[in-house]
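Missing here is one protein chain; the remaining ones are kept as they sit in the complex.
Take a look at subunit A:
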Amino acid sequence: MSAIRLRRSLTTLSFLAPALIGIAVFFVYPLISAVYFSFTKFDLLSVPQWVGLDNYKRMADDPFLLQSVRNTLWMVAVFVPARIIGAIGLSMLLTQLRRGAGFFRTVFYLPALVPPVAATIAFVYLLKPGTGPVDHFLEKIGISGPLWFNSPTWAKPSLVLLGLWAIGDLMVIFLAAVLGVPESLYEAASLDGANAWHRFKSITLPSIRPVILFAAVTGVIYTLQYFDQAAVAGSIASGQATVGAGISQSFGYPEGSTFTYPLWLYTVGFRYNALGYANALAIALFVVALAVTVILMRRAKAFSGEES
């Protein structure tokens, strides 16, 4: 009897072995060493030296950290809701279109396929101050366009525009949720004389609430690691000679306005080689990301769809 059970466990283990090794080597091990390193001081050439809480104390008066936290919080507060509202709006619109819904859905989805680096380059060019096509168009209708990626005020909103353009995957998730709302609920409400807005507010919104929570949590996590677009936009818009890893010289352009938390972490670690401090920043990021994930975990029942 126990031989059979042993064999069964071994079979299960053979299925899971690669993933278990992967979790150990690429998650548990680096996480534990990051915690250890965060109490040390070292660079690529020196041996880690124990410094206790110094790295964490240093975070308290680091002006660049403060700036990057502010920028990341701004993105969390604007970028995440903007994308959720945009995605709900688009999916509601799609359900209303009887003719050509498939065509519209494909078009709205397409930009999500464009590699973020390529999309960022395209947007910096489209939004080029003065001569770019968008400013050119605005001028024609009598508006003097902003400096977009070259303005400290407009750089982050420009990144939000970029994120709204690539809204496709979120839209598909919301579309599936909206289409999943039973038609009978709407019919009953229509008979009760509810208008479109009422139907949306009292039927659609409550039905898709779990999806909104999911989108909010994953959106916050995504924003906490927002790196590519901010790095590339700063580099291209600044016009500085930045090649390969040299890109960190133009991080945050203009005036640190696109300087997000991951950019600061990368700069500390790989430009200044302050690896101990970089790990302290990483652990802080981990704690925040974990806290956000726990919110989702509490709803894990809706997540797992267990059969038994």
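Keep this in mind: a residue touches a chain if its C-beta (ideal position, glycine included) is under 8 Å from a C-beta of that chain, and two chains touch if they have at least 3 such contacts; residues count from 1.
Criterion: contacts and distances are computed from a predicted model.
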{"item": "Absent chain [UniProt protein name; select from \"Glutathione import ATP-binding protein GsiA\", \"N-methylhydantoinase A/oxoprolinase/acetone carboxylase beta subunit\", \"Sugar ABC transporter permease\" or \"Carbon monoxide dehydrogenase small chain\"]", "value": "\"Sugar ABC transporter permease\""}
{"item": "Given A:M59, A:L185, A:I203 or A:I221, the one touching the chain that is not displayed", "value": "A:I221"}
{"item": "Contact with the hidden chain (one of A:M59, A:V78, A:V117 or A:L185)", "value": "A:V117"}
{"item": "Touching residue (missing chain; options A:L6, A:L97 or A:I143)", "value": "A:L97"}
{"item": "Contact partner of the left-out chain, one of A:W74, A:Y186 or A:F286", "value": "A:F286"}
{"item": "Where the unshown chain meets subunit A, residue by residue", "value": "9, 11-12, 14-16, 18-19, 21-23, 25-27, 29-31, 33-34, 37, 44, 90, 93, 96-97, 99-100, 104, 106-111, 113-119, 121-123, 125-126, 131-133, 136, 165, 169, 172-174, 176-177, 180, 191-193, 195, 207-208, 210-211, 214-215, 218, 221, 224-225, 227-228, 231-232, 235-236, 239-245, 247, 262, 265-266, 269-270, 275, 278-279, 282-283, 285-286, 289-290, 292-293, 296-297, 299-300, 302-307"}
